[in-house]
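Every protein chain but one is kept in place in this view of the complex.
Moving on to subunit A:
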Amino acid sequence: MSESAVLVDAAVAGQRRSRLTGNGRPLWSAAVLLAAALVAMPVIAVVVDGLGSLNSGSIPQDIGSMVLVTVLLLVGVGAGTLLIGGGLAWLVTAYDFPLRKTLSWALVLPLAMPAYILGFVFLSTFDVGGPVQAGLRAVLGPGAWLPDVRTLAGAVVVLSLTLYPYVYLLARSALVEQSATTYDAARTLGAGRARTLWRVVLPLARPSLAAALALVMMETLTDFATVQYFNVQTVSVGVYLVWKGTFDFNAATQLSVLVLLFAVAVLGGERLLRGRSRFHQKPGRGEGLQPRKLTGWTRWVASLACLGVLGLGFILPVVQLIGWAAGEALASSEPLVDPRFAEYLVNSVTVALLVAVVCAGLALVTGHAQRLGGGPVVATAAQVTTFGYAVPGAVIGIGVLIAFARVDGWLESAGVPGGTGLLVTGSVAGILVAYVVRFLAPAYQAVDASFAKISPALTSSALSLGATPRRLLARVHLPLARRGVAVALALVAIDAVKELPIVLLLRPFGFTTVSVWVYELARENFWEKAALPALGIIAVAVIPVYFLFRRSAGLQAGAVTHAR
């Protein structure tokens, strides 16, 4: 998910220095302001329209239960990820047991498992018709009471299993890097291992944990596909159902304002939890926490705990999907690949490539313009371009719809015949815009990390040698930032292929992507048919996890890599 890049960036941040070179160039600065305006547009549209329609009176009736369910879901997933992610991070850092090395990175893999895929695999296994309940009924008799899995608890379990890696990664880096020297200092001052954990390590890790929780809750808030499998009605689901069911603009807008309030509350909560501590301690040198070797049966318990989570969150679902796909291939007389698959794949890939190119391009322009100076305005605008990741999908979707409707209205009143019907026919454009808003953050962070490695003196030299800003970009900045641009392209393209909520909300009739197809097949219980495309999505999604892992491994080594 798009936050993988955000996570890595949290580790790199703090090494920032002033690297402005010059006084800003109006055109390049304007481009950054434009990008910022694009990102801010959906939120502004939702807020303005939402406030404007407050007294129009069409507030949905079940709003109270939606809010309650949302709160419960956020709290549940937060607690679940904290327990799983934090616990596993502590286990692999503080103890040594069989397979620890392998498990310590493999535990990140569920990041590549979209919740809407794990969700349907989970349901197929544990729901009324699934093998588990069938088996239990065979043992206990047909009338035995069995728990209903299509509940809030089921959603919490599935979301926790896919989202815990965020907590795991940040907690682990906090345990390993941030507190190494402090840990050593505490131990030399006579504090024991446990006391050091409670008094030094945890307080130091608190900001990281808060950041991770915020990421988890944002992802939870954005989702309105997975939770629908479980009949859980959050406010985001409300937006989707109201819009798709009744096309009631006002009600959808008011609900998105509510979603936005939740997002603000989550970010505010993170600030509060973080307190005044500014984290990003310098990764100091030190032994830090040394894993203690577990002996006897406890070591196998530790291995099993890790394997269990990994199995539930990644291995078993993948095995199940492979099984279905294989069964489908062997059994059915139909062609192996559904002919529509090709069409949907083309849709997915086209959208993903377009969005990736636009995002990487905007990110490059933003980094370049910032290098050319422009002062606090451009710097602020560049920060604004990264806010999209913190805006829930429902808000972006409705915001884009409102904005498009407005543009439509203006065009119509400006005398363009028939208005253009942007709202309906232009919705693929709407999907593109919404994706750019959402995925500009990881693109910018990847490109910005590359720019940070380009010495400002290089920029100054090129300018003094007579290079115009455009030549500077083509001959110096782009070649030197190419790695960041490549990472940005890959991350955004992959995120776009995986993305489901926005495309569900904005897609015009008849426009289907692979992710939508998987979701629809799964909703109709055609699990076997959904297996192959789902595996495709997972395979693609493993790539950024690999990037993430390599980059964080590089950070841990603290190696000063040569620019070339």
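As a convention for this text, a contact is a pair of C-beta atoms (placed from the backbone, for glycine too) under 8 Å apart; a residue touches a chain by one contact, two chains touch by 3 or more; residues count from 1.
Methods note: contacts and distances are computed from a predicted model.
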| item | value |
| --- | --- |
| Name under which UniProt lists the unshown chain, selected from "ABC transporter ATP-binding protein", "Cytochrome bd-type quinol oxidase, subunit 1", "Dihydroorotase" or "HEAT repeat domain-containing protein" | "ABC transporter ATP-binding protein" |
| Residue in contact with the excluded chain [from A:S461, A:T512 or A:N525] | A:S461 |
| Selected residue (touches chain absent from view) among A:L33, A:L197, A:A434 or A:L480 | A:L480 |
| Subunit A residues touching the omitted chain (full complex) | 21-23, 25, 455, 457-458, 460-468, 471, 475-476, 479-480, 562-564 |
